[in-house]
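Shown next, in structure tokens, is the structure this report addresses.
With one protein chain held back, the other chains of the complex are shown just where they sit.
Chain naming follows the written order as A and B, and within any one chain the residues start at number 1.
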Amino acid sequence: MGCIQSFRQCCDQPKNTNVRISLPAVCFVWQLAMIILFGFFIRYNAESDVHWKQENKNISRSDIENDFYFRYPSFQDVHVMIFVGFGFLMTFLKRYSFGAVGFNLLIAAFGLQWALLMQGWFHSLDPMDGKIKIGVESMINADFCVASCLIAYGAVLGKVSPVQLMVMTLFGVTLYAVEEYIILNLIHARDAGGSMVIHTFGAYYGLSISWMLYRPNLDKRLNGSVYHSDVFAMIGTLFLWMFWPSFNSAISYHGDGQHRAAINTYLSLAATVLTTVAISSLSQKAGKLDMVHIQNSTLAGGVAVGTAAEFMLMPYGSLIVGFCCGIISTLGYIYLTPFMEKYLKIQDTCGIHNLHAMPGVIGGIVGAITAAAASEGVYGKEGLKTVFDFTGKWENMLPTQQGGHQAAGLCVALCFGIGGGILVGCVLRLPIWGDAPDDHCFDDELYWEVPEDEESIPPILEYDNHIRNQAGKNSHFSMEQSRN
Amino acid sequence: MGCIQSFRQCCDQPKNTNVRISLPAVCFVWQLAMIILFGFFIRYNAESDVHWKQENKNISRSDIENDFYFRYPSFQDVHVMIFVGFGFLMTFLKRYSFGAVGFNLLIAAFGLQWALLMQGWFHSLDPMDGKIKIGVESMINADFCVASCLIAYGAVLGKVSPVQLMVMTLFGVTLYAVEEYIILNLIHARDAGGSMVIHTFGAYYGLSISWMLYRPNLDKRLNGSVYHSDVFAMIGTLFLWMFWPSFNSAISYHGDGQHRAAINTYLSLAATVLTTVAISSLSQKAGKLDMVHIQNSTLAGGVAVGTAAEFMLMPYGSLIVGFCCGIISTLGYIYLTPFMEKYLKIQDTCGIHNLHAMPGVIGGIVGAITAAAASEGVYGKEGLKTVFDFTGKWENMLPTQQGGHQAAGLCVALCFGIGGGILVGCVLRLPIWGDAPDDHCFDDELYWEVPEDEESIPPILEYDNHIRNQAGKNSHFSMEQSRN
Partner (left out) sequence: MGCIQSFRQCCDQPKNTNVRISLPAVCFVWQLAMIILFGFFIRYNAESDVHWKQENKNISRSDIENDFYFRYPSFQDVHVMIFVGFGFLMTFLKRYSFGAVGFNLLIAAFGLQWALLMQGWFHSLDPMDGKIKIGVESMINADFCVASCLIAYGAVLGKVSPVQLMVMTLFGVTLYAVEEYIILNLIHARDAGGSMVIHTFGAYYGLSISWMLYRPNLDKRLNGSVYHSDVFAMIGTLFLWMFWPSFNSAISYHGDGQHRAAINTYLSLAATVLTTVAISSLSQKAGKLDMVHIQNSTLAGGVAVGTAAEFMLMPYGSLIVGFCCGIISTLGYIYLTPFMEKYLKIQDTCGIHNLHAMPGVIGGIVGAITAAAASEGVYGKEGLKTVFDFTGKWENMLPTQQGGHQAAGLCVALCFGIGGGILVGCVLRLPIWGDAPDDHCFDDELYWEVPEDEESIPPILEYDNHIRNQAGKNSHFSMEQSRN
């Protein structure tokens, strides 16, 4: 602990935010590395390879039974969540919308390539030829993996440079792939919607990094929203909210598995909205609602129902999960975020602790309980096997055991998140990454060519009159006028 | 009539817009009620239950034949229409964007839960165990039901409190479920895209409520758009416009039914755009277009083709419907909306009479005519049975009779809309709901914590200079400056 503190201090040096060498270098070199690695390792899988057509004819399957048609609509919904959902959710800051959508796009585009490789090595390496075989499910999993890094971005939004984000994504994806392999394959926990694997890991990864990068003198003048930026952020909120059923059902098993996961998520999210509104209104003197809560806490139900979405959670079970998460997440924004900043020295720009960390942990617990409570009466003998994948060496596993494995999975996600975040945080404190000084955070000016201010557009027709009218006045004053 | 007027006056008392008790209470209690009712009544249907897998194997159906894969992509499109489409369409007001997207989300999230119950009791109660069995089609129908309440919201936008909206939604969903049962099941009218069931009912429900809540002294300073809010509203317009084919085809029968409904709607909407532009340009002195028309009237063709979308309307038939509706709807905005406000005392914020009421009625009539004109020559003997569902006790029904039933359905929708709206309007006039006083309508300040104005963000780099320059002037003036 002490050593972390001293490391922290030794890294605090004057800032140079020029990334003209480092950013292009990172982008070029890493993209070239991707091309080379893809050349060595990545090929189409059986269902996206041209030979599928022929094999398919031999076994008289219909074209529509290609996995593409089971999963592609969900993939596109997930894709929208990653790029528009996460991207626009972060545009709420008054002067960081370019950074929010732009860097979100950058790190997601890099992360998904690296995720295809990392996840491929762990999950879909073909032992015959040593190649990773990719298809639509790989693309969904890559997007999922990227999601955890974008969640982490939420904690450090406005305080890091794009180069730091790239580094954070490189390590984040790597850690994710290892953690996912341990949780899903070694521990044999189930996590269709990623409450543990994506949200818990991603959130604690980001929070730990934010803790390592603590800025005691952070200037908060730009750490807030304006009217329009809040409306932009609602675009992100709504696309996340609407497509979350696709997120949680995207990689469930075909048929009723995907069907049930979508229903459970749909219901949980609906319940969350009502309790979020209730707590938000209660918390203000005049009962007014706070946009921050509506933008974020309404999504907590989707996070928390992730693990159990494909289980027989029952519609009312989903509502209960959503009900609780709306309350907890909104209370988190009201009480916990200021507390964490003041006493734990964790500056969490987007409040990911309330939206991802707590609901993710709840989701892991709900998953463990639901799994432990599973019975042949509800699932049927076949159903238990399918839902919990009791096959191969896990053939004789019992639901109660599975509940324990789920809980173990949650612990692994927590450890990887916190531990990984602290390590990566150390790396990111090196004074070479071009991050912003404390009094220029949350400002697009640092890394973007920002156009002149909107208020300075005079309608052309009135422009000349305006100039003429102003001409008689003293020059300082007319400049003031035209700037407004 | 006289009694309604006197009731109206007796309710006019000083306003208290604090909803800190009522809003959380309504949200909590109703959500708890939902959980209890879901616990008693709602279960997964055969295709989302874990036993489907097993039964499915027995009868050798492919997983892809789960209803989920027929309808889920359409469901997600409908979902986007409900939350982004309706939500953003209403952001056109200069200071009511939070209320537009926020309350839209709130009432839709509540309404869909209540709709699953109400529609379930009428349509999918399993006689074996007394449970409602839900699947992807139930979710679409719940979204449809909510749409009618969101249409009604358009008429009273900016003039009601969130508590009133919740009450309006509670009754609206209830009335919808009854009306839908009467029209579809008792009268045996067909209405795939809901021209009658959703649009006619929802619009007249909202207009009647708006009539009951008439505000003679309404302050209109904020009842208008600004440049950016009009662009935000176009997000809503476009997502409604693009996904309307999914809306009208979402619950059509599998195969060519869905296919045809999508084509008809696609064409009708295209034709509407051209006539809307034509009338909008004609109506202005210099031929300039009015954003209100483009935002709204371009959608009228989708409404009007709703009932007949799955019939053999023929591509040119769809174009004709769209052609007429673009004209009628735009003329409605130009002439009818001011007339209704002045003479009929109906204040219709979004002009739902032009976008939903008239096109909905036209849609009902088109449906009746198309059904009455159906012949075995066009449909084939089998086709008639499938399209108009001439099975069971309706086996010997003739197309001409069906036309009559369609017309009867339209009347029922009208009656429920107007009658229900007047009744609910009475309830909403009670002075306990926290609605806005006449001079504070269309203002987010009442129910939202609104961030400081955008114009007051000084770019950080110039901030200090700005302060220094202002310091010498008198304090009142400099405050004026910085507020601008």
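Operating definition for what follows: contacts are C-beta pairs under 8 Å (C-beta built on N, C-alpha and C of every residue); 3 or more make two chains touch, one makes a residue touch a chain.
Since we're looking at a predicted model, the values are computed, not measured.
Here the missing chain is touched by one residue of A:L23, A:M196 or A:I263, and it is A:L23.
Remark: the omitted chain is touched by one listed residue; of B:P338, B:G380 or B:P431 this is B:G380. Considering the full assembly, B:M291 is the residue among B:M291, B:A408 or B:I422 that touches the omitted chain.
Counting over the whole complex, chain A has residues 17-21, 23-24, 27-28, 30-32, 34-36, 38-39, 42-44, 47-54, 56, 62-64, 66-69, 72-73, 76, 79-80, 83-84, 87-88, 91, 95, 97-98, 101-102, 105-106, 109-110, 112-113, 134-136, 139, 162, 228, 232, 235, 434, 446-455, 457, 459-461, 463, 469, 481, 484 touching the chain that is not drawn.
Panel shows chain B; residues 62, 64-65, 69-70, 73-74, 77, 94-95, 219, 221-222, 224-228, 230-231, 234-235, 238-239, 241-243, 245-246, 254-260, 262-263, 266-267, 269-275, 277-279, 281-282, 284-291, 294, 298, 312, 314-316, 319-320, 323, 378-380, 382-383, 386-387, 439-440, 443, 445, 453, 455, 476, 480, 484 of it touch the chain omitted from the view.
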